[in-house]
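Only one protein chain is missing from this complex, and each of the others stays in its spot.
Chain IDs A, B and C follow the sequence of writing; residue 1 opens each chain.
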Amino acid sequence: MRKSVQNMKVVANLRLNDDHYLLQLNAPDQLENIYPGQFANIQVDQSQSVFLRRPFSIHTIDYQKNTISILIKEIGEGTRTLSHTPIDSYLSVIFPLGNGFTLPASKENVLLVGGGCGVAPLLHLAQVLNRDLNDVNILLGGRSEIDLVELDQYAKYGKIYTTTEDGSYGEKGFVTDHSIFSIELDQFTRIYCCGPEPMMKAVATKAKTKSVFCEVSLENTMACGFGVCLCCVTETIQGHKCVCTDGPVFNINQLKWQI
Amino acid sequence: MRKSVQNMKVVANLRLNDDHYLLQLNAPDQLENIYPGQFANIQVDQSQSVFLRRPFSIHTIDYQKNTISILIKEIGEGTRTLSHTPIDSYLSVIFPLGNGFTLPASKENVLLVGGGCGVAPLLHLAQVLNRDLNDVNILLGGRSEIDLVELDQYAKYGKIYTTTEDGSYGEKGFVTDHSIFSIELDQFTRIYCCGPEPMMKAVATKAKTKSVFCEVSLENTMACGFGVCLCCVTETIQGHKCVCTDGPVFNINQLKWQI
Amino acid sequence: MADLNTIIHNIKLKNPVLTASGTFGYGIEFDDFFDVNLLGGFIVKGTTIHPRQGNPYPRMAETYSGMLNAVGLQNGGAHYFASDIYPKLIKYETNVLVNVSGSTVEEYIACAEIINELDRIAGIELNISCPNVKEGGMAFGTSCSSVAAVVSAVRKIYKKTMIVKLSPNVTDIAEIARAAEGAGADSLSLINTLLGMAINAETRKPVLSTITGGLSGPAVKPIALRMVWQVAQAVKIPIVGLGGIMNATDAIEFFLAGASAIQVGTANFIDPLATVKIIDGIDQYLNRHKISSINDLIGCLHM
Partner (left out) sequence: MADLNTIIHNIKLKNPVLTASGTFGYGIEFDDFFDVNLLGGFIVKGTTIHPRQGNPYPRMAETYSGMLNAVGLQNGGAHYFASDIYPKLIKYETNVLVNVSGSTVEEYIACAEIINELDRIAGIELNISCPNVKEGGMAFGTSCSSVAAVVSAVRKIYKKTMIVKLSPNVTDIAEIARAAEGAGADSLSLINTLLGMAINAETRKPVLSTITGGLSGPAVKPIALRMVWQVAQAVKIPIVGLGGIMNATDAIEFFLAGASAIQVGTANFIDPLATVKIIDGIDQYLNRHKISSINDLIGCLHM
């Protein structure tokens, strides 16, 4: 689908836990193919101090109902304002932006790793991978049980593994402490990872050790989101690349991470 | 009542016509004496482009329910945003500000003249004058019938006269074209006037000709509303005076109007 | 409760929050809102030797995240201040400073001499940066030689703390700051307003009676912060930072950039309680970061 600016109607706004909200947005124009990992840049016009748009991964797409959903974690004024958008109001959304994850050409055994709000793009990814008949394994981590939102949704598309730092659910520890990393990592042909940078670096290190294909979805502060301001660069082996257009998904071999 | 900053709850928001809204605001602290003609300075924090507060006359007060009401005419971004404030949300309000109208010491025959949104402070004024047993006459003008909002409310406190520019209600013409000005003006001991500046000047001219006491309520752009920025001055015979603290009500003899 | 005490030359501040001249009246106007003694101090409105009517209306234009003003130093003059206002200010236990302005060096001197006689005035802030007067004002603040001339002249006759308030409308703020320091300033405050303009597209006229005016408010904060940081590298005397401070976070940023105290200006119009909230917020920040004194924050930007 070509990127465009659309006024989307908020048709549902669900509070998942303390600071996570699920917004469902209805598009005026027919949605076309959106790739897992692509994102939307949303205007926040109900706040005095927010000036720029805020980027959010496309969490799910419903081509029948012509809606996308966005998973929002409140961290500042922009996310707070957006997560309180009343139903039936409109948001200006630029989408779809960026490149998605590289999908397997034929059936593979894949692992999705997500932590914190990094899980957002993984639901759509899991759904597409499952549709394409891959073996989908999904490892989700959080600080505590309450952070593991929408497990039932993920379970529709693959096998679920979980960790919590306090041990309240699943294995205790960080995602990289999960037993899957010590025993079974080679069985996966691809790892897709999304979450806080230290977590993605830890996963990338494990993947690199076992030479498993690994893609990560980066977050950077953005001004435009479509490749014109050059503010969102990350260091790659080919120099500065824009996270918004060359990413947000990068193969770990492209990045200059010390791993 | 001492001026203060209060978070007031919007308990009602009534649309009166195309561009007039009546907001009812509930105060957390017990309201004390507020004088007719005083105003409130309200923060607009739901808009990206509005920075300063917006001043509004106190339209009515209910000391039992602890509410004040504000009559808003939409003219720009600030008034548009405020008039769309949802019920149960909160507004930051500084009030009561400014000096009110000078009330008669004993029973008098008074005329209130209002046009456009200038009518706002006159309802509270009419009520107080009526309570104090004055003969209250209220002349309200508009472009058309639809502009004459809340006539039934005013009628509770005095005798109503009306003009419309298109003749759709009352006498045809501007307020100063009303027959009251040609025949009966001397019978009034006081005229209180509020509305667009050309209208107030026309009324002031009539009052001056017949040497009738006349007070007008001015509007100026304000930054603070409580006398510290010195941005809201008007020319008086004693030099620059602040509309927010020396006014908004001025005796026409104080002003340097060419009348 | 963290230690919020700080010092500007000879003035002890119980906390580093002052108010900006022209935005706090004579303090008295805020008595209804809160106990003004809670402030580290306040700076009363621009005072000149002769009474001034200021500029004609309109004097104000709202802008994106800010405002333009063209008040033009309306005030009753130094004698009126001494006779009519000063007696009302001696009730305050906190520091009161007077912002002194003039059209000529002689006027600055004459005004400062009168203020010098007032015991309870802790110091003056020399305003060489007002963009809203035809003569003098900002003109003094935009070249090193004129800065040096007016500052050294007033220095000769004014004995208490003299803060010099700099104009941001210059190519090289560090050079101006050094000129003021060299001429005897005890402290520098910055920034005054940036010269701006507003036009009403409907009437096709300038909004302000004076065509141009001074821009203040959060819109200017990034410029103010940059200048405070540049000046902090350039001089040894303490800096009072201001320009667009709306909340405690903004204030912390100015301390990190090198300000020993801050002033709150335009924010007073939006929230008359802004200063007290900022004092509270600074205390909370220091506690949360386990910093025992505000002085451990000043100029401590990690590079």
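Note that contacts are C-beta pairs under 8 Å (C-beta built on N, C-alpha and C of every residue); 3 or more make two chains touch, one makes a residue touch a chain.
Worth saying up front: this structure is predicted, and the values here are computed from it rather than measured.
Touch with the chain that is not drawn comes from one residue among A:H20, A:R53, A:K73 or A:H178, which is A:R53. Checked against the full complex, the one of C:V105, C:A149 or C:L195 touching the unshown chain is C:L195.
Although one chain is not drawn, the whole complex shows that of A:V5, A:I87 or A:L133 it is A:V5 that touches it.
Interface residues of chain C with the unshown chain, by the touch rule above, are 61, 63-66, 68, 142-143, 169-172, 194-199, 201, 203-206, 211-212, 215, 217-223, 225-226, 229, 244, 246, 249, 252-253, 256-257, 285, 300-303.
Against the chain not displayed here, chain A makes contact via residues 2-5, 43, 49-53, 92, 94, 220-235, 239-240.
To be clear about the criterion, only the chains that are shown with their structure count from here on.
Averaging C-alpha coordinates per chain places the centre of chain A 47 Å away from that of chain C. Counting partner chains per residue, chain B has residues 50-51 touching two or more of them. Annotation for chain C: residues 65 touch two or more other chains.
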